[in-house]
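To start, I am sharing the structure in question, which I have written as structure tokens.
Note that one protein chain is taken out, while the other chains of the complex remain in position.
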Amino acid sequence: MKKILVIHGPNLSLLGKREPGIYGKQTLEKINKDLKDLAKKAKVSLTIMQSNHEGEIVDAIGNSRSSYDALIINPAAYTHTSVAIRDAIAAAAVKTIEVHLSNIYAREEFRQNSLVAPVCVGSISGFGAESYYLAFSAVLSLLKIQKN
Amino acid sequence: MKKILVIHGPNLSLLGKREPGIYGKQTLEKINKDLKDLAKKAKVSLTIMQSNHEGEIVDAIGNSRSSYDALIINPAAYTHTSVAIRDAIAAAAVKTIEVHLSNIYAREEFRQNSLVAPVCVGSISGFGAESYYLAFSAVLSLLKIQKN
Amino acid sequence: MKKILVIHGPNLSLLGKREPGIYGKQTLEKINKDLKDLAKKAKVSLTIMQSNHEGEIVDAIGNSRSSYDALIINPAAYTHTSVAIRDAIAAAAVKTIEVHLSNIYAREEFRQNSLVAPVCVGSISGFGAESYYLAFSAVLSLLKIQKN
Amino acid sequence: MKKILVIHGPNLSLLGKREPGIYGKQTLEKINKDLKDLAKKAKVSLTIMQSNHEGEIVDAIGNSRSSYDALIINPAAYTHTSVAIRDAIAAAAVKTIEVHLSNIYAREEFRQNSLVAPVCVGSISGFGAESYYLAFSAVLSLLKIQKN
Amino acid sequence: MKKILVIHGPNLSLLGKREPGIYGKQTLEKINKDLKDLAKKAKVSLTIMQSNHEGEIVDAIGNSRSSYDALIINPAAYTHTSVAIRDAIAAAAVKTIEVHLSNIYAREEFRQNSLVAPVCVGSISGFGAESYYLAFSAVLSLLKIQKN
Amino acid sequence: MKKILVIHGPNLSLLGKREPGIYGKQTLEKINKDLKDLAKKAKVSLTIMQSNHEGEIVDAIGNSRSSYDALIINPAAYTHTSVAIRDAIAAAAVKTIEVHLSNIYAREEFRQNSLVAPVCVGSISGFGAESYYLAFSAVLSLLKIQKN
Amino acid sequence: MKKILVIHGPNLSLLGKREPGIYGKQTLEKINKDLKDLAKKAKVSLTIMQSNHEGEIVDAIGNSRSSYDALIINPAAYTHTSVAIRDAIAAAAVKTIEVHLSNIYAREEFRQNSLVAPVCVGSISGFGAESYYLAFSAVLSLLKIQKN
Amino acid sequence: MKKILVIHGPNLSLLGKREPGIYGKQTLEKINKDLKDLAKKAKVSLTIMQSNHEGEIVDAIGNSRSSYDALIINPAAYTHTSVAIRDAIAAAAVKTIEVHLSNIYAREEFRQNSLVAPVCVGSISGFGAESYYLAFSAVLSLLKIQKN
Amino acid sequence: MKKILVIHGPNLSLLGKREPGIYGKQTLEKINKDLKDLAKKAKVSLTIMQSNHEGEIVDAIGNSRSSYDALIINPAAYTHTSVAIRDAIAAAAVKTIEVHLSNIYAREEFRQNSLVAPVCVGSISGFGAESYYLAFSAVLSLLKIQKN
Amino acid sequence: MKKILVIHGPNLSLLGKREPGIYGKQTLEKINKDLKDLAKKAKVSLTIMQSNHEGEIVDAIGNSRSSYDALIINPAAYTHTSVAIRDAIAAAAVKTIEVHLSNIYAREEFRQNSLVAPVCVGSISGFGAESYYLAFSAVLSLLKIQKN
Amino acid sequence: MKKILVIHGPNLSLLGKREPGIYGKQTLEKINKDLKDLAKKAKVSLTIMQSNHEGEIVDAIGNSRSSYDALIINPAAYTHTSVAIRDAIAAAAVKTIEVHLSNIYAREEFRQNSLVAPVCVGSISGFGAESYYLAFSAVLSLLKIQKN
Partner (left out) sequence: MKKILVIHGPNLSLLGKREPGIYGKQTLEKINKDLKDLAKKAKVSLTIMQSNHEGEIVDAIGNSRSSYDALIINPAAYTHTSVAIRDAIAAAAVKTIEVHLSNIYAREEFRQNSLVAPVCVGSISGFGAESYYLAFSAVLSLLKIQKN
């Protein structure tokens, strides 16, 4: 059974409450529940974590090396500043997909570069909660798991 | 019945032959066939075009205004240079999704900015042909069409 | 009898429908009709074209060399990206006036440089449809035609 | 009766004498006389000032707030350096048109940005003295005064 | 009774010992005592924390959302690098004031931009420990609490 | 008796009328009256001037050298362009505090650098009229005058 | 028999007429005739096209893939703006030589970068019509055809 | 007896496993053992820590102030992004040596600036595990301990 | 009899008092006296002015056109910000020499560009008061007046 | 009899041994022999030098002024750093052609600007040893010597 | 017996006399003597040269190709400007170590990039004369010579 790790970056626990005009009204709990349902249907194991700490995210990615088959990560604010998360993904050598709720390319200039994107397989942004479900679907393709 | 337009930008007709290390081995014909199958299953109407001409793409987007419910576009090389395509998308006011076969953020610096992204709903890149199928799935969500 | 060519660049056929907050509510048909009335009154010959194709605009300017006395051009999106149109104007050696509906200097940064301006006699921007009529008036001065 | 203020910026009193290759041979006196004739014909009140002092120009714009219906300004050298004039125009909230004798976009790089343009309705440059007459004509349109 | 949170960023626990030429000789304990005295006098509740961990600061701001009426933050080194703290402040939607002991605009270039300032109400820098007392005074104004 | 000079820079006489969304509704007269009340209470002498002229402000600062104990300056638009005011402050060697009504770091990019800040003791911005009162309070601290 | 395609980019049909100070007095017809003579002598097949349309040039290069052994291209204005032509050359995988009539490195700054050069074998510029003949000679070397 | 602290930054626990082409095949355990052997021989006390958390590293450096005579730090990814670690080193005022396994100046551009270097005594990079041993040797010199 | 105008820019009246470490201990009165002595010896007429007002300096230069044979100007802070003074010098077409007391190229970066230098004959900086005397000597050469 | 000077810049004596993947396998001796053969055939006098010393190259160019009719130079590393060689070419006023073995525009960014190109007639790069032979052929054209 | 070449770049002959605050008090003679002692102990042959001439250094490196096993170079001022030395090192393909007496990353900005570093094995800076001894020790490791 394939194992997938989902990492929600800083401030995402406030989802649904925080600036809904940009990030949508759905809560993180709802997204997590949806992802678990999709995992059950696809018969893959799914672990989810959220952290505001760059170090904890680096720890988690480092540990994923021998424990997970794929990573879905929304690095949020760390997208633009964390060389450490980038290095962790490169070091872990686990297939990783970058997810963003908002279309970061339509926002402030300092949000338009991603340090993380170059070490990911691919990137999905701008579809709100749907970004996560599309990423999950992309993971199934990468792991060559049949979709239903 | 909802109508979707798929636009393949310059040089994509060479897909499968051109630099397969970057763009994958799948041909454009295969991708188009797959998209049509997905459309049939989802009961939406699908039109596909490919053009190397910036002007033809601008024409097509301009005409989509009253004829289509959503646009999937892989602007390829024009991603980085065409203000005209950007303006056409903004003017057409049709929901548009940007697609890239390769992860443009892991390539040359001049490929890392997208003039088109800021006027799209969202963006999917790096999954090869799968990028298109994920975009199709995203369109169904945007148009609130039930997926099977 | 003096001959004037008016060139409308990409996406201008959508005028009146496209983002009226920026570009105004007047249609291109109305502007063209007004320009023809002004031409009739001033007893000059007027030709008008619109194209979304950079190459067609370059063709037209190249051909204007021996056929027209002055050019009024709204290069729209190509203002910022087309060295080819710039070269065509320099090569044609016909007196050319740059026109913009909106005040491009009050918009996004990438719209604030004009590749075309340095090879034009002058530039008029920000007055909506009135920009064209002022440009027409400026042409009459350049050609030393008496205004009524 | 509508009231219009014309402001000539630094060094313009030397017009006709100063670098005629760039600025033309017409003197400021001649331009002012022509503008007054146009004003008389259009039945609007016209006030004209010239100053080399940034502070005097800021004073004049600040005072124009309740006294004038429109402003025509050639900020000359201050175009590129004066945030104070920009703020004055924004604060005065009087319709303002930027005028340049030469095509500033065909000159040195430091003359190619205008701090003033973003707070003006529109901008006319490159037609020598004719730039002022076109600006006057544009003001009539903005104030919906019938032209003869 | 209004509640205020004061956050001291990284390395501030060394205050008084660390580079006194730049940061002054007062210790953090003294500043905290002074702030508590001011709070007692103004009859507001005051909580103080210091952390070298970006993640802990993001946690604290995230949790302040429903617990505090105002935030005083000296982000120290994170001022220049933390998009996460910026996002946390924007998400928490609590009135926030940025404080700096030294005049950051008179120091090294990389200390002259603040990622945090744009999401704060205002910013006070350069007065040593006094910067905090001015910020406290500013909070009273923002919360419309009468000063004594 | 200590003497303080307050300098209001260009366009501030329009306060309350000019863009109240950015600068607040309070007039300069009201701020000046409040500052005078504070001065009376603190038993310091207070002189206030406003000027749109960079040169007059430089004159005033130059003359303050032997006449004042502290300077409060809101350089407004000159913040970003005046090396002369910066040099005057450095030359006068009087303790100077920079004040801004709005949070200049949350505005256009060209307003985010201050030429004046590096030669001031400190800087207070974003609190509207309150910025001045906080600056006055900071001056009292700098001059070691007891606050009431 | 080896086959060579020569592509003349935008505005080159005006050669001899257009700015002879920069581009020389020779017409395109003369250059084409000379190239054909050289081809006859060298016993290679030569096809020549000129187009102002970026899309047509991309089409031609794409089609050259299985039809030609070498490409000589003067991309003219598209040298500096066309990622699409660059991608087409990379995709076609035909040996390509870049030609310029003028020394582009001695001209305006925006003409000093070439998007096309990095995907060509080599580049020849500054010799007027002779640039083409040298390129033809270089092609013979690349294709290991004996020169006479 | 002199006391030395060695700090390994983020992702270094993966050494030997992570991208051996760049970072070498030696594990962190082996390096630590070698450093301890060197310390025993030189009769100095050695403490070693590894952390992925910027905050923990800042804590450790802050605490080193009165506990250690020298610091050897490989800040890894934080080299390029952490002003907090830089400030901590400056504040601790303990002699610090920067170490890198790889030659950071031969890698991606964003790895070529070091925020930490300016506050260190010196810097050693590019020798793999040997970089640490050279740094240890440099520490002995700085502390004037005789080498064997 | 040849006539020379000397213009001292902003803050120079404080000379001798202001930052003597940078600008020297000599007062402006002493420099002016020395210049007058030199003028008397060389039998040229000398006028001297000092102003903190950019506009007054522009006025003076504009008026120098028909009244003076040469200009010596120390634009001080306006060196780096005044396009108006630059334009005035270019317009006046009087031989102008730029003078600086300090070596501006050894100071802050924003003092290292001179907007004025390109329109002057030459430039002398770094010799304190001696800079003026050398400039006076240079003027004599330019005007082909024999030196004693 | 026309006289041509060929200058090989720094490190070219290592040709054939040095990084053959970039510079080809041909030795400098072979290239020199080929050039001499071509010269003999064309009946021109040919002098060849190689130097690693910028100063020697400047000397040689300076002396070429009255001794040579044309210069072929491969400035190698000095292409990107030597203003002195550029000035020497401009001063010598001898027709000069720039040659590069590799396509410098496809290499590291710091190799993509040429200080020398703007003062040369033209430039040939990317054809290995053939670059020299093409340059020789170009010289014959420039000197209007008939090719065989 | 292994052979090592040490190259001291420009101005290093003044060591001990030149700016001792930056470069230390030790003379070059002393450093050379120490290096020779170390070489004798390690039983390797050591050659030392100093030159102010970029060309001589390039010559020496070029000749080292078949004569030396390792290179220790302090390129001093040429670190930042010499592409020729960089190319020479790359061409020589001898293991090279870069040495700096001072910590170049704590000095002026133009000293913070090294053109030479990317082609060296590693780099040691900031330890004064000790930098050379550490480099010598590093060479022994690279050549797998046992240290005593």
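What to note about this one:
Just so it is clear, A, B, C, D, E, F, G, H, I, J and K label the chains in written order, and each chain counts residues from 1 on its own.
Here, a residue touches a chain if its C-beta (ideal position, glycine included) is under 8 Å from a C-beta of that chain, and two chains touch if they have at least 3 such contacts.
What you see is a predicted model, and the numbers here were worked out from it, not measured in a lab.
Within the set I:S45, I:S67 or I:S141, the residue that contacts the chain not displayed is I:S141. Within the whole complex, the absent chain has one touching residue among K:N11, K:Q26 or K:Q112, and that is K:N11. Contact with the omitted chain, checked across K:N32, K:T47, K:T81 or K:Q112, is made by K:T81. One chain is missing from the display, and on chain J it is touched by residues 53-56, 58-59, 62, 65, 81-84, 86-88, 90-92, 115. Counting the whole complex, the residues of chain I in touch with the unshown chain are 103, 105-106, 112-114, 117-127, 130-131, 133-134, 137-138, 141-142. Residues 9-11, 13-14, 17-19, 51-56, 76-78, 80-81, 110-111 of chain K touch the missing chain (whole complex, contact as defined above).
The criterion applied here is as follows: only the chains that are shown with their structure count from here on.
Copies chain A and chain C of the same sequence differ in orientation by 120 degrees, per CA superposition (steps of 5). Each chain gets a centre from the mean of its Cα atoms; for chain A and chain I, those two points are 63 Å apart.
Shared contact sites, meaning residues of chain H that touch two or more other chains, fall at 53-56, 81.
Pairwise chain contacts present here: A-B, A-E, A-H, B-C, B-G, C-D, C-G, D-F, D-I, E-F, E-H, F-I, G-J, H-K, J-K [touch as defined].
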